[in-house]
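What follows is a single structure, written as structure tokens, with notes after it.
Only a single protein chain was left out; the remaining protein chains are all shown in position.
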């Protein structure tokens, strides 16, 4: 049997409807060697920002050459473009709506095309389900060996989300919550790589979330007592506000957009 | 390695309990070549109508010969029969409770048997989990090459759901909502194939849902402003009532059973 071709799916379809399975059926019909891994189908409907975040985090660890197909696509059926690309050794197929933002930002060696070659792009049989009618067959072509460059021309530009950036103001580094996970962990847009060069010492940093003090950066959740809030550097390398054994989103009543402030203090100062 | 054997699962088990994994374990134990694709496990408990709908829509696009195993089975442990069949090139294994209705209606070349040959049907070790104890091992036999005809005799009849049909009354074609998807899109039982021969021109059709006017048939969601209701022909070829960027189920406070009316007007008339 020929080598299996790894392809992931990331959609906002949920798994309760026939949509995801219909896409998988088309993929397997056109590429019997496809090995399909679900990233998630639980993106909130049309939440391109969350999809962009999950895509970047989930795809870091896949084998080189994996194809990641994203169908979070509020503009389905309009003239929004479809992009295919090789970014940092992984391949992507997604609408040109900014869902590629964090992937494109974080990885070098980027090669993108606008999917448009009618030899490979079916005339859609629906205007509302391009996942089944366009993304799946194009993905199968890619898995079957069609070179990305043959799918269409390079774009002059492509859509990037206008994502908030952390800012430094005096002794404060301020960012915001950009993702809340199922545990209620509040993930900020502040990478540890931005914190380290700014503060004298990590143990002199104090964190607050929407004005609530959560103390110094901890090593892991269990470093504070059960039910207490804390801040830490999470597995994505981002500052995260959490509650040990609980939900920070619930305890702090905070969500996407909440302000996170890091204050640097003289080493050893009391918080 | 031998060719992998494609099998899908559609249940109302959810994925939070051990049940789906137990079925997969049995399948893989008896057929190591099984390649298992989930259609969905999120059918509402014992909702045979929704399962029938999802089955028909999801299975259209799978490779020929795929085996689809359905365990939405309120009658488990009673004397309800189990059917196996080849319908339109796809294979099915399901309880005889009407879940095959839309598949059987929409595809020709139908061959069904009542699964009963004790050589292939284990004496169930439980009366409440035939998914694990009967469906999975019988599915493995089918995947391993046992011909459907050996599983049992042809049924004289089998259960079909009493599904509502659209009706024409004068200038009105009336149907109802039969499925609501995760986006809150309201899917009716009115196929575009029934609309086209009835109306003079598609752009002269006006749609209402439970008495609320939603206008002409649109090309896609984005053809109306964000938050507005619309009607369109969906990816299944059915009339659907939706809200651009929102949930029609929530905005119109409508669900399964809601009335959908198409009114044909003189071409160009104002709605």
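Labels for the chains are A and B, by order of writing; each one numbers its residues from 1.
Throughout what follows, contacts are C-beta pairs under 8 Å (C-beta built on N, C-alpha and C of every residue); 3 or more make two chains touch, one makes a residue touch a chain.
Everything numeric in this text was worked out from a predicted model, so none of it was measured.
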item: Listed residues A:111, A:171, A:196 or A:222, member touching the removed chain; value: A:222
item: Option from B:53, B:129, B:158 or B:179 whose C-beta touches the chain left out; value: B:129
item: Hidden partner chain, residues of chain B it touches; value: 1, 13-22, 24-26, 28-29, 32, 36, 45-46, 74-78, 125-129, 132-133
item: Contact footprint on chain A, counting only the chain that is left out; value: 1, 3-4, 6, 8, 37-43, 53-55, 57-63, 66, 181-183, 219-222, 232, 234-235, 245, 247
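We take it that only the chains that are shown with their structure count from here on.
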item: Cα-centroid distance, chain A relative to chain B, in whole angstrom; value: 32
